[in-house]
Every structure is written in C-alpha cells, then in structure tokens.
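For this view, one protein chain was removed and the others were kept in their places.
Each chain carries a letter (A and B) given by its place in the written order, and its residues are counted from 1.
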Amino acid sequence: MDLKNNFLKKTGFNWGLPLVIFLLIAFLPLYGSSYNVTLFIYFLLYMTLAVAWTIFSGATGYISLATAAFYGLGIYAAALFGESMPFIFVIFIGGAASFVLAFLVGALTLRLKGIFFAMFTFGLVLLMKEVLYWWELTIESVRGYFVVSYSNNAIFYYLLGLLLVTIIVAYAMSKSKYGLALKSIGENEEAADHIGVNVTLVKITTFAISATFMGAAGVIMASKLTYIDPVIAFNPMMSFSPALMATFGGMGNLYGPVIGAVIFTYLQEILTTGTLKSYYMLIFGSILVVTIMYLPRGILGLFQQLWNRFRRVKSAPTSRG
Amino acid sequence: MEELLNIILGGLLIGGIYSLISMGMSLQYGVAKVLNIAHGEFLMFGAFITFAMQQAGINPLLTIIVVGPTMFIAGFILYRTVFTTIRVRSPNPGVFEGNGLLAAFGLYFVVQNIAVLIWGSTPYSYRYLTTSWDVGGADIFANRLVAALFAIAIGVLFYLFLKSTRSGKAIRASAQDAPTAGLMGVNINFVLSLCFGFGAAMAGIAGSLFSLCYAINTTMGLQQTLLAIVIVTLGGLGSIPGSFIGGFILGIIGTAVSYWQPGLVVASYYVIFVILLLVRPKGLMGK
Partner (left out) sequence: MHLLQGDKVTVNFGGLVAVSEVDFYTDTGEILGLIGPNGAGKTTLFNLISAAIKPRSGSITFKGKNITGMKPYQVCRMGMSRTFQTVKVFGNMSVLDNVRLASLFGNPQKPSESEATREASELLEFIGLSKDAYLSASELTLANQKRLEMARALAAKPELLLLDELMAGLNQTEVSDAMEDIRQVRDRGVTIIMIEHVMKAIMSICDRIIVLNYGKKIAEGTPEEIVKSKTVIEVYLGE
C-alpha cells in the first residue's frame, strides 16, 4: 500500500477511474459489435490527434493547421511500405517521416513571428496534395495506391497502443522541466528566452514530437481505406477536427482534448448518417467560431473557472503582502 | 520569344486580380489583425454571385456594383460580431491573433459548406468579351484586359483613399497603434470592422473579375487564399503597396509555371514562400 501511495503522490494522478475505463475499452473487441469497434476506432483516432495537437499548440499557443499534412504523410508511408515491411516498422517510418517534415517546417518558421508559422502550416496540406497529385500523374502515370488492409480488431489495438503512448509522452512532458519551459513559452516567450530557455529549439522539437503521433495515426488508419490517392490522404478536415476538439474541450490539460474528441467524434457519427449529413461542416465550423468567441478556454476551462470561483467564495479572504 | 511575351503579358493581366486579392488580405491582417483564412471564400462567393447574375442576363461587370457592397457588409458584420467579441476578450494581441485565426478557420468551413449546398461542386464558366488581339505575337484577351484594368483601378482608388481622406488616415493610425488611435478619438471598433469589410469587398470583386476570364468552382478559395498569403509576405506584411506589386510578380511567376508544369503552381508558390522565410521574411516593403 505504501508503494501505491508513493506512486500516487509522485505522479499526482488518480489512476483509478481512467484505469477502469481503459480496461473496458481494451476488451471491447471481445464483447462489442463490429459497429462499436469501428466507432471506437474513430474515438481512439481523434483522441490521439487531439492530444497530439494539444502537446504543441495547446502549450505554446502557436496554432498548427498542418495536422492533415502529417496524417496524410503517414497514410502514404503505409501505401509505399505497407506491403514490404511488418506493420510496426511502417508505423515507425510514418512517424519518423512526420517528425522530419515537422522539424524542417518548424526550423523554417518557428524562429520568426507566430503568424508565419500559421501561414505556412495552413497551406502545407494543399501543397502536399498538389505535389503528390502531380507526381503520380506525371512521373508515375498511376494514380493512387492500394493499401494492405488489416482486420478491424488489429487496427483497434494498434490505435489503442498509439493513444496510450501519446498520452504517456504528453503527460511525461508536461511534468518534466521541458513541459515547464513549454508552458513559459506560451505565457511569455521573451521572458522565457531571457531566463535561459532555448525557445526556438524547444518549439521545434515539441512540434516535431506532436507530428510524429499524427503520422503514426495516419499509417494505422490507412489500412481502413484500402485505396488512397492524394485527395483522400490530404484532407483539410483532418486539420480542422483535432483543433476543434481540443479548443472545445479545453487545452489546459490532457482531459480537454480527450473529452472534445469523444463529443465530436460521436456528433460526427450522428450527423453524417442522418438528415443533416450535408450540413455537418457548417455545424462544426459554427461551433468552433462560437466556442472561440465565448469559451476560449473550452469546456474544461469553464469548469475550472467556476471551480476557482467556488473555492474562493468558500475560503476566508487571505491578506496580501 | 512569343512565349515569353505571352507569359509576361498574361502574368501582368492576372496579376491585377492577384493584387486586389492580396491588398484585401493585407488590409485585414495589417489593420484588423486577423489572418483571414476564409479570404478565398469571399472571393469564391463574389465569383458565384456574379455568375448567377450573369446567367440571369446581367452584364457581369455591372454585378460588381452588387458584389462589392454585399461582401463589404458581410465582412463588416462578421468582424463587428465575431472578431470584435474575440478581440475584446483576448488578454493580449498574441492571443487574439491565435484565436482570430482559429475562428477564421471555422468560418472557412462554414462558408464552404454553404457554397456547396447552394451550388454543388462542379465547375462553372461563362463567356464574356472573349475576343482577343494580337500584340507582337502574344494574345491579349479582352476580358482579361478589362479585369486587370478594373482591378488596378480599384486598387489605386483605395490607396488614394487611404492616403488622402480623413477616414484613410484613421485607418492608417489604427494599423500602427490601435489603442492610441482610440484614445485620440478614432472609433476603433468601427474602423477595424470597416477595414475587414473593405478587405472582404476586394476579395469579392476580385472573384467577380476572376469569373470573367476563368472557370469557377466552390473549392477555388483555398488556393487563392494561399496565393494571397504568399503575395502578402512577398510584399511585406501590412504593406498595401507591397501587396500591389507582389501581385504582379506572382502573376508572372504563376503564369510561367503553368506554361511549364501546370500541376506545380502551388508548389512554386511554396518555393517562393520558403525562399522568403529564409532570406527576407519582412518582404519587399515590410517594416
């Protein structure tokens, strides 16, 4: 029991409830229907993307619109290498390729004002789509690839594993001194620079790490698609959804993007199979706009504000020095 | 040689439209401090309104009288409601820039969806002033010439407005230092919304002019926004004259690339972007 208490104290985290939820999810393919497994695949995917996005954009405030570019890169990695290598290798390749791309993009733009980063990442998806489209048309005269497909259950477990790794890395980072440095960059970059934080390197590295998970996710999901081409692989919507989920959920901690992912994946499921099918981009876009207007810290931020106010009202006023 | 002339002339002609698009975006970012990712969607809407009216029998050039003010009002209202709320609630300009960007991203999807609902995803085009003249071996199409002249005229008019009128001065003051301008009696909320509206109007008009010469479809906005971003960077963030010149430069480059490899036009924009970021991020005329 002492070990458990030490563990709890050291990590400051109540592992009870999440552990139960995790076990429930982990055993889903055994008791759930195929439909449910597929649904949860999307839950896991978007949770991974939203958390990965938050690792960088949530901490620093630099809004990355390039998620779809790394995700698409992962899909293409699966297409190119999926038949010749074990799947786990392909995942690493996809992740590594995204890391490198993100590092280059970061090295180019993150040493400049934040707006350049936004502008560059915004067009990145379109760029990759166009270049690959041109490449396939002109150089290879073959459009698209067929991808090795794996069973639903296999994809489910790969994603679950990826989500776990993503969350563990995100959590470890936030508790480490790099997490602190990252937070300070989001608070006041100039001050962080002046107290010895190599601001540019921290930003670039964090961005690259977050991209790695996005690429890995793309590799895994590619096997659900069976056929891919540049238009399918590079879809701006994949940049939008994680941003929406993280913003709505709240970027202050890891729960926010997870909750946001669950809500919007479910909403997406409902909307795309109902009468509102052609309206769902409109609805989601509007939700994002309204969220930013009135709930910039997301749902979780709102709860935190209310909780703080509640706490302050309860305790007696302390004298200030 | 003929080809070169074709490229330069063709580039200059489309450059007129490009200049207009990017001046609009420069205005929105330089003054209203919003990187309007949905800028291309205003362009697309302008193009489609013109198309719809043209199909109903109205001269497309006349439709500008409708498109301009309509887009202006839409932009004004959008800024007055959405972005002003965000601006007022942002603790500092950096946060506003980030939140404004996300909001514009959301708007991109909203406007896209609306357009697709109304018009679907197929391309449309119409024929207007398709006569052409032979100038030294190169072809000049009447519609492209008219479009370019209109674009340049509007751009120059707006620039004169900024330089000489009181409202223009208020705008320039707000661009430099909004809080101080506010203290000196400028109604900041109004001026910033005005600028955003102007920017949207320019995008819409550029779209109308675009439809005179080229086919349009509901997904055309993204590439135009990206182009505007590169031009604005090339000209210098916040510099309206810079965007004007940059538009022509990129018109020529874009035309040249589409002669050589039409599928690499976006890639060529990015090459320029990368070079700019490496060598001179503040562009030609940036401060």
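Heads up, the rule we're going with is that a contact is a pair of C-beta atoms (placed from the backbone, for glycine too) under 8 Å apart; a residue touches a chain by one contact, two chains touch by 3 or more.
Just so it is clear, the structure is predicted and the values come from calculations on it, not from any experiment.
Asks: Need the list of shown chains touched by the one chain that isn't shown.
Replies: The omitted chain makes contact with A across the full complex.
Asks: Out of A:88, A:191, A:276 or A:306, point to the residue that touches the absent chain in the complete complex.
Replies: Residue touching the chain left out of view: A:191.
Asks: Among A:79, A:97, A:132 or A:199, exactly one should touch the missing chain; which is it?
Replies: The missing chain is touched by A:199.
Asks: Tell me which stretches of chain A touch the chain missing from the display.
Replies: 177, 180-181, 183-184, 187-188, 190-200, 320-321
What we mean here is this: only the chains that are shown with their structure count from here on.
Asks: Round to the nearest whole Å and give the separation of the Cα centres of chain A and chain B.
Replies: 32
Asks: Can you list the residues on chain A that touch chain B in the complex?
Replies: Chain A reaches chain B through residues 61-63, 65, 108-109, 112-116, 118-120, 122-123, 126-127, 130-131, 133-134, 137-138, 236-237, 240, 243-244, 247, 278-282, 284-289, 292-294, 296.
Asks: Okay, in this complex, where on chain B does chain A touch?
Replies: 29, 35, 37, 82, 85-86, 89-90, 94-95, 97-99, 101-103, 105-110, 112-114, 116-117, 222-223, 225-226, 229, 233, 237, 261, 263-267, 269-270, 273-274, 277-278, 281
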